[in-house]
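All protein chains of the complex are present and in place, except for one that has been dropped.
When the chains are written out, they are named A and B in that same order, and each has its own residue count from 1.
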Amino acid sequence: MKIPATQLRVILVTIVAVISLIFLILLYGITYEHISSTLSTSNKLMHANNVEIELEKLISQLKYAETAQRGFIMTHDSTFLRPFMKSRAEIESCFAHLHSLLAKDVVQLKHLKLLEQTVNSRYDLLVHNLEGAGQKVVVPHDLKAKLEKGNKKLESSIQIMNDMITYQDESLRTLEKKHIESIINTPIIYFTIVVITLIIFTFLIYKLDKERKKLIRMNDELIITNQSFVHAEELAGLGNWRHNFQDNKFTFSDNFYALLGLTPGEKELNLHTFLQMVHPSDRLDVINVFRNAYRNYQPFVLSYRIHSKENRLKYIKSIGRIINDNNNQRYLIGINMDITELVTSNKQLEMKNRKLELFNADLASFNYVASHDLQAPLRKIQMFISRLNEVELPNVSSLGKDYLKRIHASAAHMQILINDLLMFSRTNAGNKKFELTNINKILHHAKEELTLQIEEKEAEIISDDLPVINAIPYQLQQLFINLISNSIKFTSEGTKPVITINCELVGKEFIAPEEEFPSESFYKITFTDNGIGFETLYSEKIFNLLFRLHDKMSYPGSGIGLAICKKIVENHNGIIEAWSEPNKGSKFFIYLPANLS
Amino acid sequence: MANKPLDIILAEDDEDDRFFFKEAIEKVKIKTDLTMVNDGVELMEYLKNPENGKPHVVFLDLNMPRKGGIECLEEIRANKEYNDVTIVIYSTSASDNDIEETFVKGANIYIRKPNDFKILQKVISEVLSINWQYHTSGLNKEHFVLSI
Partner (left out) sequence: MYFFIVLVTLNTIEIMKLYVKYDIHYAVNVIIREKLTELGLEFELGGLGEIEILNEISETKLLQLTSYLNHYGIDIVDNLKSTLVQKTKDVIREMIYKEEGLPTSKISSYIAEKVNRSYGYLHNLFAENTYTSIGNYIIMQKIERAKQLIMEGDLTLTEISYKLSYSSVAHLSYQFKKTTGLTPSSFQRIIKRRRGEIETAPGKEIITNLASTNASNNK
């Protein structure tokens, strides 16, 4: 599953916060560690000092005892003995104190034991000396030896004590050294951690700020979008609404209300009140569509009428579908569109079209009826002329005979005219269904239809292989019949008509580049004959209705045949052109769209 | 068969046309017995009357009041009994498509009313002759279509 960008940012910020928390805890740990280590170091220092003090006390007591001894020996005054006795007690208490102080230090305890022995033996000597002195029998050299011995013991005790002090000092120094080292590192570690934490926090704040700004910007944009949306809805006559499935709440846009002729939020609008506004005959459709949307989650498009509050009939087009949002809430969302104008203008257009169609049909049927119904009386006139010619001719004067002949010719011409007009009106009206048409077959059928003329004049028709195009078959056949019969008709007497039909594919730029054509390429079909031809200046006029180049006697015709051709080609979105010079034959070019759809 | 006159009905509302037709058919070599009715309703009544017997050839104008030629054509062809009656449409010229429609509906011959009496005579003679050939020479009547 793809995690959206916002969610990713939240995850990132959380990670950063957790990391900085870990760093803070780390910082606390290190600080605690340092404080406790400093505390133990100072404890140790105090301890070492106490030991030294006790030892100094010990030495001074020993010296004190010495001095008291000497004083007694010299004076035999027992007052000197009292401090001596006191020093002994002090020394005992000193040892007891030292024992408690050095209980954990094995090396110092050894030293202490040795010291105790030495001090005890010294005191024994002192006591001995004092006993001697008390008997008053003093042997000088004996005394001297005893004093020397006592001095020696004192010196060795002092020596041991010095050793102890030295050891104590040394261990203190290493301790101090270690302590100083750790104290030097502490600020660096503190500093690093603080800096890292600061960086992380800065990053965090930066990120949060960026998010915030983004949110503000998005919010601003949303406000603008919303406003333009509201505006657009008003302009386009749209209203949107949604229905939350979970809390069954409907939300309508302002213009939704406006479409119904309500002011936004004016009335408790819901599905029921909305349906009340729907035109009664459309209501069931709307209900069914909604039901289908709710039950089967089917999207819908529907048009119906409503009566707005200001009692106007409006045509509404609704589209709607079911959506799920990010929180898996299901909505039916829909857009209503006011299509009243569209419907009205369409209706107007339809009406105009119908009128036009009716008008065209009227015209076509007028043409048809006129030419069709004109045939009957004309035919009867001709019949009576033929009866007169047959039965009554001996009774008619020569002038009368001439008149009869002229009436006959006029009637004949009128008949051609009516026939061709009839055909022209059929080309205009009639079935105009396009289908894929093989022009080879069209030519074949045209030749079949003209078989009598072709045989009579021994005409030869040579043609290329012709393409398949999208065309109205019977009209195309009429076109070929008219062009071929035209060529056969306008051939000088004694000449066998030769008609060549060529075909090539050309681009639309070949015809008239500035004009709009539905097709990119055209089939150019060229009819070339060896007939009498015509002046080049008439090459456009010959396609005009009722335009003729020859008198009725030499080449009877109505001047409609080529107009029909033009009409047919125009029905096919094509172009017809002609080129000719007198006695050089003529060429007719037909351009028909080559696309098959 | 050659000796019996052909029973012919012409359904035509135009008096002049009936006149020309009567005059023309009288000049044809083949012996005929012509009955003329004014419109489609009269024609169908005539055909339904058992006293009148089955005609050999029916000439039908297309544009007639009350009941037109096409309606008559369809009614006659719907009745199997009249299968071998030759139906000739006798009308003003129409488009090839309209003519084809009458053939598809069961007409045998389509005559575009000529504008010359001699031609009318010739056409009627031709029609009766070809009809006679179809009857006497055992030709396939299904293929009997002719447009004059």
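Here is the rule we go by: a contact is a pair of C-beta atoms (placed from the backbone, for glycine too) under 8 Å apart; a residue touches a chain by one contact, two chains touch by 3 or more.
Quick caveat: nothing in here was measured; it's all calculated off a predicted structure.
Contacts of the undisplayed chain with visible chains (whole complex): A, B. Across the entire complex, the residue among A:34, A:444, A:457 or A:587 in touch with the chain not shown is A:444.
Note on the undisplayed chain: of the listed residues A:131, A:247 or A:465, the one touching it is A:465.
From the set A:77, A:268 or A:455, the residue in touch with the chain omitted from the display is A:455, counting the whole complex.
Contact with the undisplayed chain is limited, among A:150, A:334 or A:473, to A:473. Residues 1-2, 29-30, 80, 83, 96-97, 100-101, 103-104, 106, 110, 125, 128-130, 132-133, 136-140, 142-143, 145-148 are the ones on chain B that touch the missing chain. If you put the missing chain back, the residues of chain A touching it would be 431, 435, 437-438, 440-441, 443-445, 447-449, 451-452, 454-455, 461-463, 465, 473-474, 477.
Following the convention adopted for this analysis, only the chains that are shown with their structure count from here on.
The touching residues of chain A, counted against chain B in their complex, run 372, 375-376, 378-380, 382-383, 386-387, 390, 411, 415, 419, 423, 426, 474.
Those residues of chain B lying in contact with chain A across their complex are 14, 16-17, 20, 92-93, 95, 97, 113-118, 120.
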